[in-house]
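On to subunit A.
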Amino acid sequence: MALPTVLSSGYGLWDPILWVIAFIIGIVIAWMLWKSGVSSYKKGSEQGRPYLSGNAEPAKGEVHIRASNLYWGFTEGIKGYYQRVVPLHTGIATDYLLWIFWVTGILLIIVMVV
Partner candidate 1 sequence: MHTPRPARGDPVIAFFLTFFLSLFVYLILTAGSGNVGFWSVSELTAGVALSLMTAAIARKFLCRAGNYRMANPLRFLLIPVYVIGPFFLEVIKANLDVAYRVITMRIRPGIIRVSSDLKSDLGIFMLANSITLTPGTITVDIDEKTHDLYIHNINVGAGDEDKPVIPDYELFSISDLPKWIRRIAE
Partner candidate 2 sequence: MIETIIHVLVIAGLVVSAILVFHFRDLLAAALASALFSFLISLEFYILQAPDVAISQAAIGAGLTTAIFILAIRSTKRYEEDIP
Partner candidate 3 sequence: MISEWIIVAFLSIGITFNALGVIGLLRFPDLYTRMHATTKATTFGSVFTSLAVIVYAISLYLNTIDPQFIVLGIHSLVAAMALAFTNAVGSHAIARAAHRSGILPAPAVIDRLKEAGQ
Partner candidate 4 sequence: MRKELSILIIVILGVFLALIAVDLTFGAPDNSAMDDYFIRNGQEQAATNNIVTTVVFDYRGFDTLGESTVLFTAVIGVALMYRKLVKGDADENE
């Protein structure tokens, strides 16, 4: 069964099969690189331990970077935006309804006037 694979948008083309082939080639290359690594590595030995400037390795749980610490820089960077948008999510049910009514009102004004 001949499945059409080429996705055309009228402006560009996208062929997932080509992409998959390229992806497979990339994986093969990566595999070859991995193959050429040091073969004397042994799992579980001293070689596997992290080297932290000679300090002792902290407990397992401490190493993991928790979710709220991720993207700290990003949120700090557009702090002004977040300070405006986050307080809008008040959690009060009638505020949700007020938003709906305001959208209705504004749409009414737009549609009726235009």
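In the analysis below, a residue touches a chain if its C-beta (ideal position, glycine included) is under 8 Å from a C-beta of that chain, and two chains touch if they have at least 3 such contacts; residues count from 1.
Selection rule, in plain terms: all candidates are chains of the complex that A comes from, given by their letters.
Being a predicted model, the structure only gives us computed values, none of them experimental.
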| item | value |
| --- | --- |
| Pick from 1, 2, 3 or 4, the complex member that touches subunit A | 4 |
| Candidate 4 contact footprint on subunit A (complex, rising order) | 95, 98, 101-102, 104-105, 108-109, 112 |
